[in-house]
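This is the structure I want to talk about, given as structure tokens.
Shown here: the complex without one of its protein chains, the others still in place.
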Amino acid sequence: MKPAPFAYAAAQSVDEALALLSEGGEEARPLAGGQSLVPMLNFRLARPALLVDLNPVDELAGIAVPEDQSLRIGAMTRQASLLRSAVVGRRWPLLTQAVAHVGHAATRSRGTIGGSVAHADPKAELPVALTALDARFRVRSRERGARTLAAAEFFAGPFTTALRDDELLVAIEVPAPPRHTRMAFAEYARTHGDFAVAGVAVVVAPGGHAALALLGADAVPVRAHAAERALRDGAAAPEVARLAAAGVADDHRRALISALTERALRTLSS
Amino acid sequence: MHINGRVCEGEVEPRTLMSDFIRHQAGLTGTHVGCEHGVCGACTVQLDSEPIRACLMLAVQGNGRALRTVEGLAGPDGALTALQRAFTEHHALQCGFCTSGFLMTADALLRRQASDPNPAPLTEAEVRRELAGNLCRCTGYEGIVSALLDVLGTAS
Partner (left out) sequence: MIGASLRRREDARMLRGETRYLDDISEAGMAHAAFVRSPFAHAAIESISVPEAAEGLVAVITAADLGDAVRPFPVMEPRGAEVATAEAHPVLATGQVRYVGQPVALVIAHSRALAEDAAELVEVEYEPRPVVTSPRDSDLTLMRWHRRAGDVEAAFAAAAHVVTGRYALPRLVAAPMEPRGCIASHDAAADLLTVFCSAQDTHRPLEHLAHILDRPPSAIRVIVPDVGGAFGSKGVIAPEVAAVAAAALRLGIGVKWAEDRLENLVTGSQGRGIEGELELALDDEGRMLGLRARLRSDLGGYLLTTTPLPPHTAATLIAGCYDIGVADVEVVGARTHKVPIGPYRGAGRPDAAYMLESLVDEAARQTGIDRVTLRRRNLIRTFPHTTPTGLEYDSGDFERCLDLALELAGDEAQASDAGHARGTGIAVYVERAGGAFESAAIELLPGGRFTIASSSSPHGQGHDTTWAQIAADRLGVELDAIELRFGDSAGAPPGVGTFGSRSVAMAGSAVALAAEQLVERGRELAAEVGIDADDALNWTALAQAADAPLRAEATFRSANVFSSGAYAAGVRIDRATGVLTVERLVAVDDAGTLINPLLVHGQVIGGAVQALGQCLSEEAVYDEDGQMRSGSFLEYGLLTAADIPPIVTGEVQTPSPLNPLGAKGAGEGGAVGALAAVANAVTDALGGKYVSPPFTAEKLWRALREVDEAAGPR
């Protein structure tokens, strides 16, 4: 399966990338790691007139912990870099656990955090983990400058984000977790490395912080608010799990999410 | 670009995939194409010693970069690597089509372990997970797993 013809431009800076996207309009698409976009090109499911290659833009990649102890991930940071990051593993282990489930070594070497997030596959792990961490998505365009979106605003539907044609996701900011926060990720996939059918990301901290995000409950990551309240109120795992799954229409999917929630909560306690 | 230490030049369309450039323009047909959507792993090569899917990279993106393919594994005198010899010893290949992809994935893993000052020994389950990104339809994976465990065990 060979792609339909397209033009190619390698951006050397964020400004250049934005200019190219702005000029190209809806016929231009950014190329990040290519692990989601190139298959679509090969199947001719995507047929952009222009690909704007972000890979040469060094300023878009990198993991940093600014003074406020939050986490700043450049959109072009490779999934493999996130997986190997010691600081992420120590303070935001949910991300480490989630990205370990994303594809395989040979796709994580090229695949990016921003690319995965902007692709917004309902079965993807990173959007769910970032939603549980109250991540914020920093977006820029040439015309309108920068804006920051919360997860619920960013993920709009299946394979749909709030990004406009001329906008680029430049970074993801994850707030510093409270002290003694524990995190866990659990998913079910049909075969190893396959896309998740259902998954759960949990973040819990003493003093009343609880976040529980679901994969497979809807076409976007969903925060299970009732379950979060129950967690904060000290409810037992089965009750939290029941509440997390309650809104899911399909009964088997409900059972999966409930079981995965219990499994994630058990991992937290141990 | 460089492939296996040699300069490879060519004119490509933007849509030319790296897998097709390697095979048909650089003439290195040891890298195989099994799916063109990044799942089967037959096209796995190494970019800066990291495994990548050649079918998901555009040839033009390789400009100025260095790739290693299966043809670059054996020594300059043609001596097979310990990994390649282990594949024969453990009957890790039948039709051979997936083999180059597995070798590049396994070789990258061995390089990572070797460059880690304190590599954690890998269990069989972990080795199987590391290999889960390459599909084989002939062997049922048993020989491939044994071969890699053998080399990892000898290396440690």
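Going in written order, the chains are labelled A and B, and every chain counts its residues from 1.
Everything below uses one rule, namely that contacts are C-beta pairs under 8 Å (C-beta built on N, C-alpha and C of every residue); 3 or more make two chains touch, one makes a residue touch a chain.
All values reported here derive from a predicted model rather than from experimental measurement.
Enquirer: Check each of A:Pro5, A:Pro66 or A:Pro178 against the chain that is not shown and name the one that touches it.
Expert: Checking each option in A:Pro5, A:Pro66 or A:Pro178, the one touching the absent chain turns out to be A:Pro5.
Enquirer: From the list B:Leu93, B:Leu109, B:Leu122 or B:Val151, which touches the chain that is not on show?
Expert: B:Leu93
Enquirer: Given the full complex, what residues of chain B touch the hidden partner chain?
Expert: Answer for chain B: residues 13, 15, 23-24, 28-37, 39-40, 42, 69-71, 73-74, 78, 80, 84, 87-89, 91, 93-100, 103, 125, 128-129, 131-145 touch the chain left out.
Enquirer: Contacts of chain A with the missing chain: which residues?
Expert: Within chain A, the residues touching the omitted chain are 1-5, 39, 43-44, 188, 190-195, 197, 252, 255-256, 258-259, 262.
Criterion: only the chains that are shown with their structure count from here on.
Enquirer: For chain A and chain B, what's the span in angstrom between their mean Cα positions?
Expert: 28
Enquirer: So in the complex, the part of chain A that touches chain B is made up of which residues?
Expert: For this pair, the touching residues of chain A are 1-8, 10, 31, 34-35, 38-39, 41-43, 51, 53, 55, 80, 103-107, 109-110, 192-193.
Enquirer: Sort out for me which residues of chain B touch chain A in the complex.
Expert: 13-15, 17, 36-38, 41, 44, 47, 50-53, 55-58, 60-61, 105, 108-109, 128-130, 132-134
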